[in-house]
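Take a look at this one; I'll ask things after.
Only a single protein chain was left out; the remaining protein chains are all shown in position.
All chains are identified by letter, namely A, B and C, in their written order; residue positions are counted from 1 within each chain.
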């Protein structure tokens, strides 16, 4: 339990700033990790907000310029939880400064940005990770185990959705505090980079590379008031995005993300169909994995709802007792725990920036296909 | 396919008259049965209604006195689908006349009536059956198979409910057409004989004899207008009835039935917990059996929802193709098919009058326990 | 109840021959219809099988040549339940002979066939209907009511699947008795015409015309033994088919059908997302409609599982009592009941051949898009 300190400098104090901060504090209490993260500094342009955030989470200091943060010698790790348009610049500078770099997803607004980020961390040879947190949902970590064990046989189909409904009202402004996800210049794209990126990272992890896509996007509300300028301006993001694709392993797939699916708040779903078995999962009941095993006795075949709370489920022996579930924020805690372990062993913890770039290539292909109405091949990382 | 005719005389034309008539017509179309039921006559006091019913279902004739029906030489089988206060008298007379006798549940309003009915069919040595139709739900027939195969090991618990909500309004009258179930003199009791009787028959079939019970009944609406007299009169039926019990096999159980469970229409549920496995079922999704097998690999244990539509599920190879479900009335069709097969082989088809009497003993014990506030032993048939 | 007779001549005795025959017999027992269908004749090339079928279902006679059937003066209605390659020729001849014509779906193997069939029934001015039976699932009939009442507001999304798993084994032969759905020359296509056609008809009914599609098909097992020739031959059908599309009303959609989704038997699903409400349904629990109403009080919003068994649900007052469900075959019974009523009122009952052609146009566009890898516009009927 004699842990080394690891000094964290966080950029951003929004929703993701909270989930990351909580993860740094909780990971060492529940997991036997080799490092104790120390919350050295939080950085944000708004000094008052940054100070309030620092006080609440116990950050020892505040910076208002990320360059100053990166220059600090007492910072080991830069964690980028600020809007998408800041990812590349900060990550590249942090890598050059020899820091460990953690970055919220998507890696870049475009694959070009993502590629530059990969080049930077590889040149600097620093630990790097993208916060595709859902890989650490215990149910999905179990699914990954089952796939790796070959229990599904040949894969025929994959399907995945991310359904929300929070932007249906045309009164919602675009841009500004908490709303930068509606501003294409900041976010890069709409649901494609925000939501589909999660579906894609998960699919690449579980089912391997995607070869080609045909896609369709739609913007339902064409104009919105911009909260910073006060003017009604054209909306440039995609409100909905869907695509069909083929995976390298021969399976076919459908993907869809939208913020216009009334009744769904954060319904990330996925299903995979193999020769011998199938599995389903969704984020609204994230502690359950639905599993069908064709090798079961015929009259007793069915979809099994596995309540992922037992000690032999991934990550769960570190939590409570069977039957008692964990929540959303625990995925970040698991990611920190795994990152600290890997760092200690001089391994990269997935998803690395390379993994993040692989997802960027797919989102680029999706957006291009939607624009050109042509199938697009997906480059390999 | 050269089938012998079996001439049916039906008493009653209500809800159960419809389900039985449908079953006689459908069974030979879907099952390879040795008899062709012929709808010879329907009997009811109201000649006009009986005539309309006969026309709709194809009965060849109408009787208004059940004694006349029983005297007819061209009737092989008397099917009693009339209110509970008629069961004993008609069944005993039919048995004496050497007819096959089928009787709606509960067998008698009391175990005393039931006992007389058993004595009559045994003295006459005629085929006899009670319409506890739910034994022929395919999901429950599968459960019975699994229990008989010893897959559950020692049984620890059983629980069963029958929840309805149709009598909550105090404006609903008691007695009369379609409402005799609220009239204790006709029905014998309230939910105990009407609903709990189903739970009990199923439990005796699946889990064996019950030894002793402690029970509680309640009448929430104390007075109702009687639809025949027009007067407001005290209500004598039980609106709700629940009991705890011990089975001979050492397991313990809870049972509950009510017509005051807002939101539930016909929610017959049951669950059984054994050393190695557990199962659950309910009537609102009657084509699903929920099954938990502790012998599954640890991290893959869970409740499996078996969609009972495959050819290797009981009765299902005679219906459609996998994935396509059947409904409520099919339980009666299965019961007719099994009865015809058994009759041809000179076997009794369960549930016999003896089985019906076993359930009557339990309902008597429940009502006595509720009245005396004492545990009651249950006599064995 | 003094009903006119309507003389039925059925072509085909397979799975659909059974569902139709059952519907003709059951409809008049549960619905107050103006006609009594009379099962005059069943027609099939195999005389023995036809005779067995006739005996079981009560057909008065047997024909082995459909031309002879159509020539019979005592036949009012020709019902085509034979494989897809027979639809057009029989339907056109039947229309020319002035018969009412009912045809299994899909209408034609191609839109060209379908168009010829529409022309024939319109020229002959005869009642005509396609057996897209799922329109008469009570839950979906309720959904249609809700949509027609404007409860959903502007529609943003539609999605629908039909997932099966029965052809995964490469040992399954193609062609021959019961397997013509695997033979492209008979079936026209694979899952596109067999399964997606159902999804498409339902979507057109609920959400209006489709404008354009981009599609992908796949054949996983490339060669199978042909059960008639005994040779291993290339497989020409599509094993899986999916498409993205835009509807005329501005909504976007994803569709998918496959016979390689392990664990799903007949999982026809659909979901529709509107401005004010959303709904979901699937065939495995066909008696439930999932409904979300955004106009509910905020903290009490949620997906409601409506158990479609009450008297105020479409078709359900003719069946049992609340809580007791019906099954798959009832959709055909409802369709017969509606057809008989419409025929009596000299109305066409939907889905007409025109409706069937509209679906054919979409399946043609899907297959073309998959072949050309280009978006395809869908012609309007």
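Just so we're on the same page, contacts are C-beta pairs under 8 Å (C-beta built on N, C-alpha and C of every residue); 3 or more make two chains touch, one makes a residue touch a chain.
Computed from a prediction, not measured in an experiment: that's the story for all the values here.
Novice: Could you tell me which displayed chains border the chain that was left out of the figure?
Specialist: Missing chain, whole complex, touching shown chains: A, B, C.
Novice: So which of C:27, C:41, C:107 or C:142 would be touching the chain we can't see?
Specialist: C:142
Novice: Among B:13, B:134, B:243 or B:268, which residue is in contact with the omitted chain in the full complex?
Specialist: Counting the whole complex, the residue in contact with the absent chain is B:243.
Novice: Mind pulling the subunit B residues that touch the left-out chain?
Specialist: These residues touch the chain not displayed: 156-157, 159, 165, 168, 214-216, 218, 220, 240, 242-244, 246, 250, 252, 254, 256, 258, 260-264, 273-278, 292, 294, 301, 303, 373-375.
Novice: In the full complex, which bits of subunit C touch the chain not displayed? Write them out.
Specialist: The missing chain touches subunit C at positions 142, 289, 291, 293, 296, 298-307, 310, 312-313.
Novice: Tell me which stretches of subunit A touch the chain missing from the display.
Specialist: So the residues of subunit A touching the missing chain come out as 1, 15, 19, 22, 25, 28-29, 52, 55-57, 164, 166, 264-267, 283-286, 307, 309-310, 319-330.
In the analysis below, only the chains that are shown with their structure count from here on.
Novice: When the mean CA coordinate of each chain is compared with the mean CA coordinate of the whole protein, which chain is closest?
Specialist: C
Novice: Determine the centre-to-centre distance between subunit A and subunit C, using the mean Cα coordinates as centres, and give it in whole Å.
Specialist: The answer is 42 Å.
Novice: Distance from the CA centroid of subunit A to that of subunit B, rounded to the nearest Å?
Specialist: 55
Novice: Approximately how many whole Å separate the CA-defined centres of subunit B and subunit C?
Specialist: About 36 Å separates the centre of subunit B from that of subunit C.
Novice: Could you pull out the residues of subunit B that touch at least 2 other chains?
Specialist: Residue numbers touching two or more other chains: 307, 310.
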